[in-house]
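The structure under discussion is supplied below as structure tokens; questions concerning it will follow.
As you look at this complex, bear in mind that one protein chain is not there, while each of the others sits in place.
Now for chain A:
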Amino acid sequence: VCIHRVRSCSGIRFIKSKYVCVFDKSALKFSHQQRLFRTSPVSCGQIVQFKLSDIGEGITEVTVKEWYIKEGDSVSQFDSICEVQSDKASVTITSRYDGVIRKLHYSIDDIAFVGKPLVDIEIDASKGVAPEEDVVETPPMSHEEHTHQEIKGHKTLATPAVRRLAMENNIKLSEVVGTGKDNRILKEDILNYLAKQTGAILPPSPKAEIVPPLRKTEAVPAAPKDKARRIPVPVSRPIAFSGKDKTEPVTGFQKAMVKTMSAALKIPHFGYSDEIDLTQLVQLREELKPLAEIRGVKLSFMPFFIKAASLGLLQYPILNASLDENCQNVTYKASHNIGVAMDTEQGLIVPNVKNVQVCSVFDIAVELNRLQSLGSAGQLGTSDLTGGTFTLSNIGTIGGTYAKPVILPPEVAIGALGKIQVLPRFNGKGEVFKAQIMNVSWSADHRIIDGATMARFSNLWKSYLENPASMLLDLK
């Protein structure tokens, strides 16, 4: 590698000293095996002006709309460099070379001209392999022919890494069948070619590109087959993990959540949990679901949980209160605006059902339906998301039993509902029966709420749900 460069570089000053390679006898011998080098001289760190190629239809100028790279970036051949537009046509310009971008000749919205330089690329010759295609060409390329489609000769496409692998194994790229995009030669193709030549069985290479979708549907039956086919590999290569950390700024809604949650943790929380036997409620809901459907409403368990909470808050209004910043005053809120935590693409949002104290279970169901459809469409309004006084989070729809919910300021209490599980329990007669059990975890502000209050509220809420008929007595 080095010999060739020294010969052709004589008289040309090196830009970087690292390109001055070690000159020894082994390098001399090695050079005879090089068959893939271009005959025309390439100097180290040469800056090439990559010109804007012909767009077709006689177009001479375009507008630069987006740069995909910036000065100083490394590019590989076929990487996208920029997007230009001309008369309703959007054109992706890809790099012809491997190297480093040294200069962008245009800014966004500038007019660029066909045939004029677009970017300057410093060709990275230190990699040891010519960035040009494996070309059989006679005259040196004229400046106008700096376009992909006008190269004469046999075109073989391969990345530098693949070319190196071929070179190390003395393979001529033109003899390898490429299976990648545009007949590009991939690493697997080189390995397969080698396997055929030497008769060796090479370890299956991890598929980096298109993952065959068969994995999903044939996952189970395929596994034993794979095991049988796998032949013990004599050489184990350590698999290099090339994942990189990704850092993003915290913006928008996330920033607001950071503020809110930081404020929330200043509240001294205490927790109280219990299990609720929903066997009767499950049955009741089954009976009422078709009635609600006739009225065009989906009835879940939440309307019952919400109404029961409101009935409980009538007896324990301190749970529907707010403590001011200086902890000087407690405001008992008249309206029970019960928030329902919703999981959306953005994250956790909590719209609330207003004035539950004057709503029937059906009214709540209607309102929930409305909030849920707006929530999933990303169209909740400010009034839906403000004014909440108490919150319920039905995390159980995703999973979990007990939780430790965080109070949403300026509220003072929150409840997290786990999933409904069918569990064995003892009834009054000492017999085991199938019970529908759900866990609830409350958190409350210990500055103004004590454990006993929370426990009594929870017991009352629990009794309404375990015996839904009792709700009738207290419904307003």
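In this section, contacts are C-beta pairs under 8 Å (C-beta built on N, C-alpha and C of every residue); 3 or more make two chains touch, one makes a residue touch a chain; residues count from 1.
Definition applied: contacts and distances are computed from a predicted model.
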Exercise. Of the options "WD repeat-containing protein WRAP73 isoform X1", "Protein O-mannosyl-transferase 2", "Lipoyl amidotransferase LIPT1, mitochondrial" or "CIB1 protein", which is the UniProt protein name for the chain that has been left out of view?
Worked result: "Lipoyl amidotransferase LIPT1, mitochondrial"
For this session: With the full complex in mind, choose from A:Lys255, A:Lys434 or A:Arg456 the residue touching the hidden chain.
Result: A:Lys255
Seminar exercise, completed: From A:Ser273, A:Ser322 or A:Ser335, the answer for touching the chain not displayed is A:Ser322
For this session: Would you indicate which residue among A:Ile47, A:Val282 or A:Leu385 is in contact with the undisplayed chain?
Result: A:Leu385
Seminar exercise, completed: Given A:Ile69, A:Ala166, A:Leu281 or A:Ile349, the correct residue touching the omitted chain is A:Ile349
Exercise. What is the set of chain A residues that contact the non-displayed chain in the whole complex?
Worked result: 55-57, 65-66, 78, 83, 85-92, 94, 108-109, 148-149, 179, 181-183, 210-214, 249, 251-253, 255-257, 259-260, 263, 322, 324-325, 331, 346, 349, 377-383, 385-386, 408-410
